[in-house]
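This report refers to the structure that appears directly beneath it.
A single protein chain has been omitted from the complex, and every remaining protein chain is retained in its original position.
For reference, chains read A, B and C in written order, and residue numbers begin at 1 within each chain.
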Amino acid sequence: MKKIINQPEQVLVDMLAGYKLVHDDVTYLEDTHVITRAQFTSNKVGIISGGGSGHEPAHAGFVGLGMLDAAVCGHVFTSPTPDQVFSAIKAADQGSGVFLVIKNYSGDCMNFEMAKDLAELEDIAVDYVIVNDDVAVFDSSYTEGRRGVAGTILVHKIIGAAAEKGASLEDIKTLAESVVAHLATVGVAIKPAIVPEVGKPGFDLDEDEMEFGIGIHGEPGYSREKIKTSREIAEELIHKIEVETKWTTDQTLAVLINGMGATPLMEQYIFAHDCLNILQEKGYKVQFKKVGNYMTAIDMAGVSLTLLQLEDAKWLEYLTESTLAPAW
Amino acid sequence: MKKIINQPEQVLVDMLAGYKLVHDDVTYLEDTHVITRAQFTSNKVGIISGGGSGHEPAHAGFVGLGMLDAAVCGHVFTSPTPDQVFSAIKAADQGSGVFLVIKNYSGDCMNFEMAKDLAELEDIAVDYVIVNDDVAVFDSSYTEGRRGVAGTILVHKIIGAAAEKGASLEDIKTLAESVVAHLATVGVAIKPAIVPEVGKPGFDLDEDEMEFGIGIHGEPGYSREKIKTSREIAEELIHKIEVETKWTTDQTLAVLINGMGATPLMEQYIFAHDCLNILQEKGYKVQFKKVGNYMTAIDMAGVSLTLLQLEDAKWLEYLTESTLAPAW
Amino acid sequence: MIITKELAQKWFTVFAEKVIQDKEQLSEYDRIIGDGDHGMNMARGAQQLLSSWQETPPVHLADVFKQAAMKWISGVGGASGPLYGTAFFEMAKAIGTKEELQHEELVNVIKAGFDGIRKRGKSEVGQKTMLDVWAPAIESLEEKQLTTEILETTLTKVTALKATKGRASFLGERSINEVDPGAASSKLFFEALLEAGDLNGD
Partner (left out) sequence: MIITKELAQKWFTVFAEKVIQDKEQLSEYDRIIGDGDHGMNMARGAQQLLSSWQETPPVHLADVFKQAAMKWISGVGGASGPLYGTAFFEMAKAIGTKEELQHEELVNVIKAGFDGIRKRGKSEVGQKTMLDVWAPAIESLEEKQLTTEILETTLTKVTALKATKGRASFLGERSINEVDPGAASSKLFFEALLEAGDLNGD
């Protein structure tokens, strides 16, 4: 394992201390690894996201006017504890309640829900959405269901903008659930991630192999194949989303192409070119596009494709609204 | 070589076509691989940068209000031709002349200067600056001199903001030369870059080795060592800059920590933490900080550290001025 | 055997030590079918528990469980933090003010822990999780027949299952024949109980 770090056990605290040194407009609650805005908009619903670390810029990079109020940072690929989430809730509460964006992993769900219980004991109104956009995962009542992955960033942006405009906790809950219901992501890896404390890749890929349907924690995916061209990968991912969502091709879409950490923008734009061309050929109308590293898996090389059906014209407005979050 | 691409010979055109599909607010001159703003501010000096591709988001990502008017994109790691640069000059000329930001490589200098000659034949006033911030390279009249690397981004930002405020071609030339004279960068790699058409790394590093002083084209650096901690790397790079610039520690600085393409933000923030701590311990005053992938070397893993002495208070204003360039 | 505060503390001490010792192995199991952090997560809780006892030793029997619950809930994170934390918390609640547990009471306390995991995890036996060690272990304990051999066999059976809960479930068929890390750490929990005292005697 080759990384620019100090002690592998210290990556979280070194990184967050670095984040605070670089960004003057955040507050860093050291004990609980929470990054909040230094200044809150008064009276709005507080929006919190978080989870394990290793997904940078998620989640701290999305703290800022127009997006999150606070980000809770667990150890690498490990959900934060209820205490940590509760500390973020207390910090982000501006009197109108707090809304949690949770990615669908057992650990995140349990820890965030326990934090909600703690907050309600102190009379803070808390509600949440569980993002489960990863269509790579078979979804049925007998499984854990779909994971929450890069589409979460679009949820942050849309509800972040709505909260800034004064939406109530109930409004935000309805909005978030509706967005999640229209969201689908699927990703590929050509090189696995290495967790600093583990020192070994989460799975092994040969020099000519790639993996379809990987998660953002180094989880392997649904199929391992010989490396394909960007165009073929784009076709397969769009196909997978179509099969799983059963959307018709007259949809209006927002598209997020997300780099997994070690994939250069050159490849991301090439892949974006193929995705957008295919979507257009099929008849989709793409009204919003974004390319870059938003929800990474440490140093995994790969990309994910997120499609959001723009059910409501307001969503596009929220997506294009300006924000001070440095990573958007 | 594993990459998400189609034909290795097509990476440039696929990427630029992708860039155009993603960003509605640019014009893409396909024949000459030039990206310009779709709308120009009237009457300002046009600012152009460019060079070989493979440094994404540089340079196209910095085209936008407040930064560049056009970016000329050569083949991967290959300077664009005079025709290409000339095409950008014609597009960016808004009647007040055009200013070229050139990185100090023989190829770039020659091609951009030939383009300037072509433009002057058509009565377009053209001036330029040659950025040579890479202190890793021994500088004397008997060598090619220092290379231009990540510090170029700060030059774009400062003169871009000045141009937007109406600075004349002469003002911009003076400003740019002064900024370059106060700029120093040095970088390290822990994994070399692979040019798609070459398919092999530019140099070889063992699993426990790193290279100090690498360039942004896969050029090897000035010394190969066993992998060090982030703190040790930060100490060495700051030391190198101090030795080469002979700055005293009472300087006010802008700091740019730049990822080389495959290094995750986690490591960049850890490295930023160490750099900013050391600079503070030494007594420097850091007034501007930025962390991320700005001037990459395809999929090289590594970081560079750029320090700019903030000689003039105006520079800080220009740096913090808002811009619409998507990659800033 | 009667469980006293001292015995319970020994139980948790041995458990914590085993977890710390097997940290790499637990993470390695998790690396293959999860995200590679189970050993680190559990060791964090174990380390904190051992340290906290230096400063504030438990006063009552239930304190042993409460303190373990607090360390797991507030110090571990991931799935195992709330699951083990809830188990220990429910065990403390079932103990209440008792200072000794007879064999049958012990079984009921561990059952309370088991139910805590089920509720917190919205999970059931058969999904290839820690529950698949807890359930057979409780059964054997009830019959005073829990041995390390039985725990070993149990883990082998869990290994043959297909995961339908937790991170490993994302692997589907590929989870078959891989060791579930939470099942492996649960095995350590019951091994520690066996090492703390002879459960099958009186």
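The rule is short, and it goes like this: contacts are C-beta pairs under 8 Å (C-beta built on N, C-alpha and C of every residue); 3 or more make two chains touch, one makes a residue touch a chain.
Keep in mind it's a predicted model, so treat the numbers as computed, not measured.
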Contacts of the hidden chain among displayed chains: B
Given B:114, B:278 or B:316, the one touching the chain that is not displayed: B:114
Candidate in contact with the missing chain, chosen from B:60, B:76 or B:291: B:76
Identified contact with the non-displayed chain, of B:150, B:195 or B:210: B:195
Interface with the unshown chain - residue positions in subunit B: 52, 74-84, 105-107, 110-111, 114, 137-138, 142-144, 147, 195, 197-198, 200, 202, 215, 217-220, 222
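We adopt the following convention: only the chains that are shown with their structure count from here on.
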Pairwise touch network: line, ring, star, complete, or other: line
Central chain (distance from its CA mean to the mean of all protein CA atoms): A
Approximate Å spacing (C-alpha centroids) for the pair subunit A, subunit C: 32
Averaged-CA centre spacing for the pair subunit B and subunit A, given as whole angstrom: 29
